[in-house]
Every structure is written in C-alpha cells, then in structure tokens.
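The chains shown are only part of the set, and none of them has been moved.
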Amino acid sequence: MKHFRKDLWMLIPGRRGYVNITSEVEDAVRESGIQNGLALINAMHITASVFINDDESGLHHDFEGWLENLAPHEPESKYWHNRTGEDNADAHLKRQVMGREVVVAVTDGRLDFGHWEQIFYGEFDGGRRKRILVKIIGE
Amino acid sequence: MKHFRKDLWMLIPGRRGYVNITSEVEDAVRESGIQNGLALINAMHITASVFINDDESGLHHDFEGWLENLAPHEPESKYWHNRTGEDNADAHLKRQVMGREVVVAVTDGRLDFGHWEQIFYGEFDGGRRKRILVKIIGE
C-alpha cells in the first residue's frame, strides 16, 4: 500500500468565498503515483468546508444567500459561542451544512469523477491563512 | 491491497425520489472479494445524494417536505443558477443537506452496519439516467 500527504494553503480575503481546488487535488494524485485507491480532502479548520458541486458562479451566489438564511451571521449576540469573544458562530454552523470533507475514488491514476463534479473549498470565516489536507492511500 | 470499482445506474421518473441500494452495494462487496477495508459509495451527479438512514416510507415523505422547506424548488426565478437556463438550483442545495457520499466499513466480507442502517440514493432532479460509483479498497 502506498500513502501520500499534502497540505494546500488558502487565503480568502473576505469573510466568505468558494475556490475550485480540483486541479490542485489532481496534481496531488499525480504526485502520489497511486493508480487505485481513495483520496480524502478535508478542511483542517472548523469554520471551512470541502465539498463537491458545480463550478457555476450563480450557484455560488445562491449558496451564499441560502446559508446566510439558514445560519445568519447577525445578530452576533444571539449565539452563545460569540460570548467567548468570537464572531464566527455562524461559520461553525454553515460548515456543518456544507461538510468538512470529501472522499473521492482514484481509478487508473485519476480522480474518478462524474462529468460535472468539481471540488471546492468553502470559507466562512476568512481573512487568514488556512489549510486543506489531501491524504491518498492505494497502490 | 485489492481494489474494486462498479457503477450503479439509476433512473427516477419524477423530479425527486429515494431508492434503497443496500443490496446492490452488498453484491459489489461480494464481487470484490474484499474481506476488510473501506467502501465509498457516491453520487456521480451534483443534484443527487447517497446517504444512510431508515427504510421507512413515512420518513421519506418527511424528508421531502423538510427539504422542500429548507430549499424550495419555487419560485425558480429566485435562484441565480436558474438564469443559466436550468431549473434545478434547489436540487444542488438539497444535495448538500443530504450529502454526496457515504463511506462504509467492510468487515469479514460484509458491510459493517448497525441494525437499521440502509443506503439510499436520493434524486433531486430526476428524469434521466444517472450513475453511482462504488469503490472498495482493502484485502
């Protein structure tokens, strides 16, 4: 069995944003030399997500409004978590809806994807550098 | 290390529906000959889900109403994604709540499940053939 590990670094200037990281993950699969196995891609921070959906800017706009409706940033005081001095309780909730991680099959040295599948980093509390972990096992 | 891959094809005639795919996945585990490892089961389409919950029709009815409340199909015009000519923005959101994939342990050649765990395909934009990927690695 082979194993491979790589960090990806993200810096989203605003509070929230979505970045397509598919090509970085494909690079990692190539570097790993693994032909068949499983790739785990996860946010290493608890106010961010890694998820798979469509690379369409209108949809990302819809995500933004939808998540803000499900878990509004304001009023900040309504969240007990924010009494600790934080202002990011909503980000912890949004990340639960969008998920921490994806697991993707590796087949014949490539991400085994449907036609429209793309991997995104979702940031809900930006403004500082954060990490994504890519771990691949297989042979 | 062994690895095994299989597609499952789905065709849901209406817009939305749930199908129990547990026995197809169990068949795949048997075909794989893998005794201990991990099985990934994921929708290859971004308006569908694979998830684990109860095989009870009342609950599936509750899922339908609940998801429609969280991410309504209408009015279609409220979603920017639908300005691209699509009418399925809500399906992309519903799929985030229900998830893209499950990872299940394989132990002694079987899905290592709790008593009530069953695997479902959830369709949120049906009417055409779609694929599920089963990838199993182990020994």
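Every chain is named by a letter (A and B) in the order it is written, and numbering of its residues begins at 1.
Convention: contacts are C-beta pairs under 8 Å (C-beta built on N, C-alpha and C of every residue); 3 or more make two chains touch, one makes a residue touch a chain.
The structure displayed is predicted, hence computed values, not measured ones.
Undergrad: For this file, in which 2 copies are placed, how many copies does the full complex count?
TA: Across the complete structure, the repeated chain appears 3 times.
Here is the rule we use: only the chains that are shown with their structure count from here on.
Undergrad: Please name which positions on chain A make contact with chain B in the complex.
TA: Those residues of chain A that touch chain B are 1, 36-38, 51-54, 56-59, 61-63, 66, 70, 97-99, 102-105, 107, 112-117, 137-139.
Undergrad: Can you tell me which positions in chain B touch chain A when the two form their complex?
TA: Going through chain B, the ones touching chain A are 1, 3, 5, 38, 40, 42-46, 70-71, 79-84, 89, 92-93, 95-97, 99-101, 103, 131, 133, 135, 137.
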